[in-house]
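Working notes, beginning with the structure itself.
The complex is shown incomplete by one protein chain, all other protein chains being positioned as in the whole.
Right after this comes subunit A.
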């Protein structure tokens, strides 16, 4: 009884349960003869369709609307609006996102945590800091006094990795050095795959290495054979690593393949930046090269770029936001392009309509990062970092189960444990993440008639099905003498080393066996041949059962 009560408490409310007639988009399984299986599948698909409809309904419950800029006049343009105007317009609280951090120590790079609450910055000269940018609490600040090329948070702000001059180092939130990853030599870029707990690094040696940060194992070490690499991005939806190389190629890597899954000649010079669009489920990739062009690619169809343009100022840095705005930092300014217009294929190389632009006079602009769940873009440059407001770039509604900017300490610890339990194995990374749970392709070892499973076939048939049978000298009863001669000829010319005892045995087995199936097939072929002959004759104009007659000579020929 207690069980029943508890069950009633935890089960779905009645309004959410699937009931009534199945939705219109539920699949039907009428072709499946097994009644139990059919009912099972029908129920599952009805449930899935119902759930889908409910998800659509749930969009009504989203609280926050996305930001944006709208101009009224026909001649007005959003890109004419400066940051000062935006800051004046949006009010004090939102304007806190606009910041200028003036720092010494060379061009800076930055990185946000997945919930957008914490920020890590690293200067080329070795200044590292992590902090909660909303409350302004500093977690750690280090002067490492050596070249530091990149920084990334691990699962959350409690750990971060820094690519230093020789190795990758892992620090905890307070800046205590925890690990020195000696296997990662001269790293240049770091990426952390949060659902697989993998730290991917690429360095001057051109080796792409995956380190499992939960077990400490080096999962994979791929030699790219394309020299030093300074450009790396991850596709957040399938955990594929995109690398841009010195010879203009972009390669896509997974830990389970020793060669790139895709190799693409993207630019006519070194690739200087790669980014993947999270708003389209990783469908679009943009690259920027030293040849001065920015390209947008469709990751499903690599035949040519969707769109190409040449921003002012040469080599650019590109980054997509959560809602599909593309930031391109080149020369002395950052340009943001709105979504849709970027995906549309366009002849020639005009730039897409600009959404927002902002000049920064501190070259080089080295890193461009959008803050998740905020309308903020952070640009790292020679004199520190600038954060600007890009209305509409951030996803307005977060999901607390995935990334919550307001989570407390307990929730963070809980989520860390949960995500460790849900860790996906590295060999499940593929270009198509939907392969999990989809139907396996049909086995190649299928027999013609489905009643007899492969294991129960006679050996000869099994060999035939698996393509291993020696079918060079099939004995056919219908063969006439000419063909027999052919066979003798063939046997005479047969290469040495083919007269295995097994084959002799199999040949003997085939002799004098009247296989009813073979006889039936032969009869069918014969019938088909006759029919075809008749059809051919009919096409020529000779009647099917026409005997030549004397009157044929008067027939009009066409």
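Keep in mind that, in the parts below, a residue touches a chain if its C-beta (ideal position, glycine included) is under 8 Å from a C-beta of that chain, and two chains touch if they have at least 3 such contacts; residues count from 1.
Here is the rule we use: contacts and distances are computed from a predicted model.
Undergrad: Can you match the unshown chain of the complex to its UniProt protein name from these: "WD40 repeat-like protein", "Elongin-C", "BING4 C-terminal domain-containing protein" or "GPI biosynthesis protein Pig-F"?
TA: "WD40 repeat-like protein"
Undergrad: Determine which one of A:74, A:174, A:399 or A:442 touches the chain that has been left out.
TA: If we include the chain that is not displayed, A:399 is the one touching it.
Undergrad: Among A:261, A:428 or A:506, which residue is in touch with the absent chain?
TA: Touches the omitted chain: A:428.
Undergrad: Which of these touches the unseen chain: A:46, A:220 or A:236?
TA: A:236
Undergrad: Could you tell me which of A:25, A:89, A:146 or A:528 touches the chain that is not displayed?
TA: That would be A:89, which touches the missing chain.
Undergrad: Tell me where the left-out chain touches subunit A, residue by residue.
TA: Residues 3, 6-7, 9-11, 55, 58-59, 61-73, 76, 78, 81, 85-86, 89-90, 93-94, 97, 195, 236-237, 239, 278-279, 281, 373-375, 389, 391-392, 394-402, 404-408, 411, 421-425, 428, 433-434, 436-437 of subunit A touch the chain that is not shown.
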